[in-house]
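Missing here is one protein chain; the remaining ones are kept as they sit in the complex.
This part shows chain A:
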Amino acid sequence: MSAVPGLQKDCEALLGAFQEADTVRFERFAELWRERRFHTVFHGRMRALERNKITKKTLELAQQYFLPPYAFQIRVGALYLLYGLYNTQLCQPKIKLNYRTKKRIEENECKEEFKDPSNRVSSLITNDALEELMNIHEHYQKMKCAISADKSQPDKALSLIKDEFVVSLKDIALEHQEWQQKRLKLLLKAKEADEMPDSMEEGTSLNSEGSERADALARIKRKSYSAVVEASRSRRHRQVMLESSESGSDYGKSPRQSEMRAGKETVTHCVGMPVITEEDSSDTEVVPNPHHYPQTLALNPVNFIPILKGQILAISTQATVQNPDCFTPYFSPKFLLFTYKNSVPNLPAFTPNCSPESSLIGHKLRSL
């Protein structure tokens, strides 16, 4: 189905304005809608069949913004947009919303700014990956012990892996995340202090999924609830008082939902660290990166990989002391996993001049 020309631009303009308004109040959305007289999007002379088709396509387009990977605010805006479009449509009987609309949602159609920031590091070092690493490592250790002289621990030549490398890997990921959160807080504080107009854009480019989203949610909530609507004169006596406790059922569910969804992937989950943190942001000094990383570069998660590489290099250099052939400059965690997986069941024969470990790795590297 071809798109309705100009519709995407109009929707994105409206949702963009809603995002800038930095609220989730329907009233604000309704104001923006009325400004643009958005209900006229269905106007124009057309026969019944064409009207049906165009209405259907309009609703489908709006529905796309309601699904992930869009940010929470955009999704709320999309919900209001759907509500508005559904109720102002001219078709009789009304066109309903489909459970599934497009079969393929094109990647390049999504507007970058609306996307929820993703945390690639956390998605790389997930709980599952760590668990698997640990399991395989244990298995491997057992095999090494089995073929060693002393059954309780592997031979000196075989024991080259730091036993706690999984734990240290997890710690690194945790530290990085903590550092990112602190950095984000600093930025937000700076924004509130200086009222930087483009902080929203900057905010979306930082990478820290769960807690950033939660922080954003808490912020929006606070702002919405503190903005009390002043009732019209006739209803002044019914002026709503600002409540201290957050009882709004509209938003009450969402932090929990985002926590559940975020908790699935972040490493923090397994250590029991709370995803939603209400930390007292009193640190105004420059937050030092635990690994002395230059601040500007740290925004890009790809730069995190060198830290990881450093740790793994430490492991691999021990292996390669005996056999320099199999040294590789880059060792991703997934690759590590792969080599372990493939090497555990078939231990090749020993060669006198290099350790089984390095020959294993070398063997796998050469066969790839």
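Heads up, the rule we're going with is that a contact is a pair of C-beta atoms (placed from the backbone, for glycine too) under 8 Å apart; a residue touches a chain by one contact, two chains touch by 3 or more; residues count from 1.
The working rule: contacts and distances are computed from a predicted model.
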Going by UniProt, what is the name of the one chain that was not included in the view, given "DNA repair protein RAD51 homolog 3", "AP-1 complex subunit gamma", "snRNA-activating protein complex subunit 3" or "Enoyl reductase (ER) domain-containing protein"? "snRNA-activating protein complex subunit 3"
Would you indicate which residue among A:33, A:65 or A:140 is in contact with the undisplayed chain? A:33
In the complete assembly, which of A:2, A:87 or A:152 touches the absent chain? A:87
Where the missing chain touches chain A, by residue: 4-7, 9-10, 26-27, 30, 33-34, 36-45, 47-49, 52, 67-68, 83-84, 87-88, 90, 93-94, 96, 98-100, 103-104, 238, 249
